[in-house]
Each structure stands twice: as structure tokens, then as C-alpha cells.
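Left out: one protein chain. Kept in place: all the others.
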Amino acid sequence: MHIVKQLMAIPGVIAAGEYAYRGDRFSYQGALTDEFARMASILCRANTLSVNMQSEIFDSFAENCGCRPVQGWIVRGANVTVCAVGNYFSFIENREELLNDVMTIMRAKVGDVQDDLLVNLYARLGGDTREALY
Amino acid sequence: MSLKRILVLDGVTAVCRFRDDGVVMEAEGLLPQDLMVRLARFAQWYRRMVSGNTDLLSLFSQMRGWSPSQGWIVQGAATTVCSVGNMVCLVDNAQGALNEIMQALGEAAHE
Partner (left out) sequence: MDLQKLMDLPGALAAFTYTDKGDLQSHVLREGTEITAQMLDLLSRSCVANQAIASMEARGWEALTGQSGFQPLKGISVIGLEWSVVVNGNCGVVVKNRDADYEAAFAALQTA
């Protein structure tokens, strides 16, 4: 079953979707508007870029330290949590056991995010120095 | 514009043009090759990160003018790193004039 469908079948999952590392391509299901989903994809992209950069830096100080390649991140809000694994994201309620379940499913369905994914995605899009992200 | 024209500016100790995947395209200055490679990778990552953050700022502030981002500056105690587009350079604070350097980097980046 597609990961987004599987996530949306779980009670407490507010929304789930996929975002592109560049550009406004995204898809989603759940309680978001198109505009909010677009915003969410921008947020996810920014955070993913950020943690990828950080893990490269860590790796240059402590090789094979187990942080690269980065798989994802979580932001735990007061009542809502956002999780991202690879280029999938989900918004979930903070109910018991849900975060662990969602993370298990996301990591299992996405598999291990490989190194150089980001580099390849950017390189394929060419080297425009006036890179406008929207 | 050859990188040498940036290197001669007061305070600039190293300058580098990097590719979209962080690989060094050209480099001039007093930096060992391996550090130049690290500088280029760092600059490309930082550029992406700044791009991401300016996107967020645009989104939340609904203000024009943040995106697309042009570059960044990190000012250390004695040395500054600055970048415009796909150009990055190291500057000695005591001698460098950032305005002039940023302008020169901007011109070189858009060639």
C-alpha cells in the first residue's frame, strides 16, 4: 500500500504527503488546504536541507559516526507533531504510541535514505546560479 | 571576471567558484587544496540552507524581497567568509571592505 494511504488509515494522523527537494511539487492527503500543503513542503525542504548539512559537518569531524546519511527529523509541538522521513512528511496528533508507530511505518516504507540523494537531485537540475526556489 | 581580480581586493585571502554539487570550479589564494574543497562544500550547503530559510521568512512575513536569496556573510573574530551565488571568499577583517567585496563577488557570480 502506498505510504501516504497507509499513514492516513491510522487514527490520529492529520495529514501526510510527499514534497520535492526543489520546486513546488508536492502531494498530500488529509486535513490541509493546497496552500498549507505548499507551505508544509517549503518547511520540510528547509529543515531537510539544514539537517543534511549538519550531518555532513559532523561526519567530517567524526567519520562513520552513524549520523550520515540523515534519514529524517521530528518537530514535537504542544499537541501536534510533524515528522519527515526522506521526502515524505506527516502531521500527527500527540496521542499515545502514535509517534512511534508512524516513525516505524515511515522508516520501513521509505527504506534507508541514501547518501548523495540531495546532491544528485540538485545536479540533475543544472547549475543556475540565480537559483530561484519558487 | 577572473578570480584574480577578486583576490587583489584588500583583505581577500582566498576565493573560489563552486558548482551546484559543491565541486570546485576555480580557486585562487592562499588556501591548501583540501581546505578549498571543504570551503566549496560548506559554501554550497550554506547557500542551500540560507535559501531554505529565506523561503520561510518570505512565507511567514509575506514580504517581498527575501527570496530568492543572493548570498550570505559570516563574520568571525578575525576572518569573515562571504558568498554571493556560486562564489565564496575568505576575508581578513582588518583589511577587507565587505561592500566592495560583495559587489565584486556578485558580478563574478553572474557571469
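Letters A and B name the chains as they come in the text, with residue numbers starting at 1 for each one.
Quick note on the criterion: contacts are C-beta pairs under 8 Å (C-beta built on N, C-alpha and C of every residue); 3 or more make two chains touch, one makes a residue touch a chain.
Since the model is a prediction, treat every value here as computed from it, not as a measurement.
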| item | value |
| --- | --- |
| Touch criterion as defined above, residue of A:I3, A:A16, A:L43 or A:I105 at the omitted chain | A:L43 |
| Footprint left on chain B by the chain that the document does not show | 53, 56, 59-60, 62 |
| Touch residues of chain A, complete complex, unshown partner | 36, 39, 43, 46-47, 50-51, 54-55, 57-58, 61-62, 64-80, 85, 94, 96-97, 99-100, 103, 107, 112 |
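Rule of thumb we're sticking to: only the chains that are shown with their structure count from here on.
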| item | value |
| --- | --- |
| For chain A paired with chain B, centre-to-centre distance based on mean C-alpha positions, whole Å | 28 |
| Residue ranges of chain B in contact with chain A within the complex | 19-22, 38, 41-42, 45-46, 48-49, 51-53, 55-56, 59, 67-68, 85-86, 109-110 |
| Footprint of chain B on chain A - complex, ascending | 39, 42-43, 45-47, 49-50, 52-53, 56-57, 60, 119, 122-123, 125-127, 129-134 |
